[in-house]
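Yeah, one chain of the complex is gone here, protein chain that is, but the others are all in their spots.
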Amino acid sequence: MSYNAPILITGFTPFGGETINPSWQVAQRFADREMLGARIHAIELPTVFGDAEAILQRAIRKRRPGLVLMLGEAGNRSRISIERVAINLADARIPDNAGKQPKDQPLLKNGPAAYFSTLPVSQLHESLLAAEIPAECSLSAGSFVCNAVMYRALHVLADLDASARAGFIHLPYLPEQAVKHRFAPSMALSDQVAAIEIVLRTLLDQ
Amino acid sequence: MSYNAPILITGFTPFGGETINPSWQVAQRFADREMLGARIHAIELPTVFGDAEAILQRAIRKRRPGLVLMLGEAGNRSRISIERVAINLADARIPDNAGKQPKDQPLLKNGPAAYFSTLPVSQLHESLLAAEIPAECSLSAGSFVCNAVMYRALHVLADLDASARAGFIHLPYLPEQAVKHRFAPSMALSDQVAAIEIVLRTLLDQ
Amino acid sequence: MSYNAPILITGFTPFGGETINPSWQVAQRFADREMLGARIHAIELPTVFGDAEAILQRAIRKRRPGLVLMLGEAGNRSRISIERVAINLADARIPDNAGKQPKDQPLLKNGPAAYFSTLPVSQLHESLLAAEIPAECSLSAGSFVCNAVMYRALHVLADLDASARAGFIHLPYLPEQAVKHRFAPSMALSDQVAAIEIVLRTLLDQ
Partner (left out) sequence: MSYNAPILITGFTPFGGETINPSWQVAQRFADREMLGARIHAIELPTVFGDAEAILQRAIRKRRPGLVLMLGEAGNRSRISIERVAINLADARIPDNAGKQPKDQPLLKNGPAAYFSTLPVSQLHESLLAAEIPAECSLSAGSFVCNAVMYRALHVLADLDASARAGFIHLPYLPEQAVKHRFAPSMALSDQVAAIEIVLRTLLDQ
């Protein structure tokens, strides 16, 4: 894979009563870095249906990235969670940051039911385990804004640039978030950053 | 929806060290019954990739059902679990009953990434809760034989009969299975059967 | 064990936003029954620190039971949960039904740290599993009113009647409760009643 093309990495604004979002805490660490000749652009997306997808779509059209790595928060998971698939469904258990709470809606009328991640999911999984970072492959990115963003990026790139790759990774709470919940697991920021560094290196080394 | 057409209900053979499978324990209770004029055919599918889909596909082609209700076991879930979507992926954590354990394989080369259930998932969910039966909508039917069968049925019907409906429901362990596991939840057979009766009535009443 | 002496079985009033409590739903089924010559008295205890213990203590002093079987609700457990031990601690995460919420308090100043159940816990566990009812032995009855009642009964009987036996069993939600929660497991009322019937028979058969 050639990465003269830039890399987009995205995180989200806090939501659901949290004051930080691990996805942006991690993504911003990579902002404006260069890896193997590829420039990394970091974007903080609003946790708002429609707005998040629109901002990402514009960035993809503008930057023409070779790789789009999207990050999000999954507060009930204890591991780096590599998503396999995004589905054409918006079904929100809580309101997004603009108060929208779609139920049983398609993200894109007449869009395909799903897009698979175009990242080598199993290979990333093994790279993380080899580095002693707890990780898992996940079969569902949910039906909230995370899934919506993943679906949109894959949809846009399917048209725009078949050689570009895109995928989504869910991150656990940071410890400072978990202390406010009774049982939630968490992962240290340094381990989360190390995980994404490994993911990027694995993708660029191909 | 007219159901002069017959109904297919399917369950699976036991797998993963179990000696029974709740899906077939439940499905066989409906064998050869008639509901609102529709004849119910019950089929026990082998828990084997490829074979299960082939048997179901033949039955669909032969019976021309108006409704295909597929049942399976999800031993870690405590509720009637109505699946929303089947994905084009075979990725098995344990071998199936013929020793096959596909990894990262598509079910159907060049098939669509996913099919949504054509059942009214949210309405079924509400019908079950109204009847005081614990239920949930699920965003993943896994990537084992259950998902393979759901994908195939929806794929075949997409070609064959756009008016037919099909969907998949995962069932908890029966109590007699849960006693052999340390923590697994379970649900009484009578409640599982009542749940599927309600699902069928809800679908036929439309 | 001779059971010419009566049996006390106790349940609790609903708490924590619930409108029923499985412990009383089950206990009342045994009210005024006779088993192997022993009369069963059922008592619904208030979910209130202090009051619950006082009512039970009076009943024990009045009835002089040979067996005290206390039941309570544990909404996060999926199995019949036989408690091994009660500890001298009141530490409430939520207020009781009178608004009391003790923190880090002993139940009985200068009382022993704990009392073990005087029921044959492992034998009851095996009786339930043999009857295909999911069950477990538990090492903690919590630090809410359930534990307080168990502690008091064992304390009173330690003085009053060394031959009497007493123990506590936590019950899962009933399905009609679980439907109001997102993930909670449950067990059918008929299975819960069958479990307690087996427990009583196992104890009386000794």
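Every chain is named by a letter (A, B and C) in the order it is written, and numbering of its residues begins at 1.
The definition used in the following text is that contacts are C-beta pairs under 8 Å (C-beta built on N, C-alpha and C of every residue); 3 or more make two chains touch, one makes a residue touch a chain.
For clarity, every value in this text was computed on a predicted model and none was experimentally measured.
By the touch rule given at the top, the unshown chain touches A, C in the complete complex. For the options A:G37, A:G111 or A:P175, the residue in contact with the chain missing from this view is A:P175.
Listed residues A:T13, A:S78, A:Q101 or A:S122: the one in touch with the omitted chain is A:S78.
Mapped onto chain A, the interface with the missing chain covers residues 78-79, 129, 132-136, 175-176, 178-179, 182-188, 190-191.
Mapped onto chain C, the interface with the missing chain covers residues 84-85, 87-89, 91, 103-104, 112-116, 121-122, 137, 139-140, 142-143.
The rule we apply is simple: only the chains that are shown with their structure count from here on.
Interchain contacts link the chains end to end along an open line, per the touch definition above. Chain B and chain C, compared by their mean Cα positions, are separated by 39 Å. Multi-chain contact residues, meaning those touching two or more other chains, do not occur anywhere in chain A.
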